[in-house]
Structures are given as structure tokens and as C-alpha cells.
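Right after this comes chain A.
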Amino acid sequence: MWLINSSIGRKFVMSITGIALVLFLLFHGTMNFVAILSPESYNAICHFLGANWYALVGTVGLALLVVLHFTFAFILTWQNYKARGRDRYDVASSRGEVSFASKNMFVLGVIIIGFMLLHLYNFWFKMQFVEIAHKMGGDIGDLSLATDGAYYISVLFANPVYCVIYLIWLGAIWYHLTHGVWSALHTLGLNNKIWFGRIKCIGNIVATLVVLLFVAVVLHFGGQAIMNGTTDYVW
Partner candidate 1 sequence: MNDSIKIENGVFTTPVPEGPLAEKWTNYKSHQKLVNPANKRRLDIIVVGTGLAGASAAASLGELGFNVLNFCIQDSPRRAHSIAAQGGINAAKNYQNDGDSIYRLYYDTIKGGDYRAREANVYRLAEVSNDIIDQCVAQGVPFAREYGGLLDNRSFGGAQVSRTFYAKGQTGQQLLLGAYSALSRQIHKGSVKLFTRHEMLDVVLVKDKDGVERARGIIARNLITGKLERFFAHAVVIATGGYGNAFFLSTNAMASNGSAAIQCYKKGAFFANPCFAQIHPTCIPVHGDYQSKLTLMSESLRNDGRIWVPKKKEDAEALRAGKMKPTEIKDEDRDFYLERRYPAFGNLVPRDVASRAAKERCDAGFGVNNTGLAVYLDFKYAIERLGRDAVEARYGNLFQMYEKIVDENPYETPMMIFPAIHYTMGGIWVDYDLQTSIKGLFAIGEANFSDHGANRLGASALMQGLADGYFVLPYTIQNYLADQIQEPRLSTDLPEFVQAEQAVKDKITRMLNIKGKRSVDSIHKELGHVMWDNVGMARTEESLKEAMVRIKEIKKEFWSNVYIPGSSSDFNVELEKAIRLADFIEVGYLMALDGLNRNESCGGHFREEYQTAEGEALRQDDKYSYAACWLYKGEDQDPELIKEDLKYEFTIRAQRNYKS
Partner candidate 2 sequence: MEKSINIKVKVWRQAGPKVKGMFETYELNNISTDASFLEMIDILNEKLVQEHKEPIAFDHDCREGICGMCSLYINGHPHGPDQAITTCQLHMRKFHDGETITIEPWRSRAFPVIKDLIVDRNAYDKIMQAGGYVNVNTGGIPDANAIPIPKPVADEAMDAASCIGCGACAAACKNGSAMLFVAAKVSQLALLPQGKIEKAARAKAMVAKMDELGFGNCTNTGACEAECPKSVSITHIARLNREYIGAKFKD
């Protein structure tokens, strides 16, 4: 199977899963942004994405994408480490043309995944998971709040520590995407001399857009808490 056996195949999987995840982030970011404009509308979306079959399929698909993306990243990184050979360079130095992100995609990825687990605990575990649990007869969490995403957002970002943690996470995502987006397109072969600069530019715009959508939510709710004097350091 060339998707597993060949280097370009493996990179192809990385690209496709990566692009799918970026599209998800774009959707997720836009949806979150709605929370700033209208918490009610946001909750309506949350309700829509509760424990319905389509949302569950989406969730499973998403989880699969993350697992695939991460597993392939792990395999690629391990293979690449081995390909460098046993003896390493004594002096290693890098040209300005080589971006920080491109050299540290795996590290950034691990950071992103780590924070993602926290994020799942913060939101998904209290929302969709609670709904699922209740449907299956379990009794975890507060079902009445399961679709009240806006509530959880405002509670979480009332804690400045979380604001900072989320901002760091978003920073890592931004770095990851500045390389990830154009690199994915490049791996798919969608590049040439004329488009080289343009595609890099598009990648940066997408990365910045995605991250700004999320940052806006953090700043909005964090700032609101500070202005209302409702900051709360409770974890």
C-alpha cells in the first residue's frame, strides 16, 4: 500500500489529514467566534452538535484524523531520525530560509496534542461526552449545562491562567500551521515557481485567521471577566 510504504504516500496522508484538520479548525474557530457575537446562537450550534448521530460520526472521524495525523507524524519522525545516521553533526547551524516551524513540526505537534487533551477535558468531556454518557444510561456531569458552551467558555476564561495557557497553545498551533498549510499543498504537488510565494502567503493567512478566531474568544471572555471583576483562579 503506497500510502504506508512510500515516503510520498505517508506524506500524502499527513497532508490530507492535516488539511482536514485545518478545515475543522476553521469551522471550530468560526463557530467559537459566534459566541462573542451571540452566546445564544453559539449554544444553538452546541445543541445541534450534541449526541446526534451526525455529530458523533463527525467526532469519531475527527478523532481518527488526529490519530492518523499523529501516528504518521510519529512514524515519519522516527524514520527521519534514523535516516540521519548514527553519528550526528558536531556543529549544526541553519539558514534563515529554513523556518523555525518547519524544523519543529513534531515538537509543536506534541505540544498541541498535550493542550488538546486539556481542552477536551475542559469542554468536550463536559458537553458532548456528558450527553453520550446520559444516553447510554450513565450519570456523569451536569446534563443541563451540556449544551451551554457559552457558559463553560465564560467560566474557563474567567481564569487568567487558562487564558495564558490557551494563548500559548494557540501560538503553537499558529507556528504549526504556518508551515503545515503550505507544506501540505506542496506535498500534494499543488505548487510551482510562480505559486511558491503565493502559497506560502496563503498558508500564513489561513494560519493567522484560524488562530485569530480563537484568540478573539479567549481575549473577549478573559477581558470581560477582568472588566467585570469576575476573574477566578479556581481550576
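The candidate set was assembled so that all candidates are chains of the complex that A comes from, given by their letters.
To be clear about the criterion, a residue touches a chain if its C-beta (ideal position, glycine included) is under 8 Å from a C-beta of that chain, and two chains touch if they have at least 3 such contacts; residues count from 1.
All figures in this text were calculated on a predicted structure; none of them were measured in a lab.
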Candidate from this complex that touches chain A, chosen among 1 or 2: 2
For the chain A and candidate 2 complex, residues of the former touching the latter: 2, 5-12, 76, 79-80, 82-95, 97-99, 102-103, 105, 179, 182-183, 186-193, 196
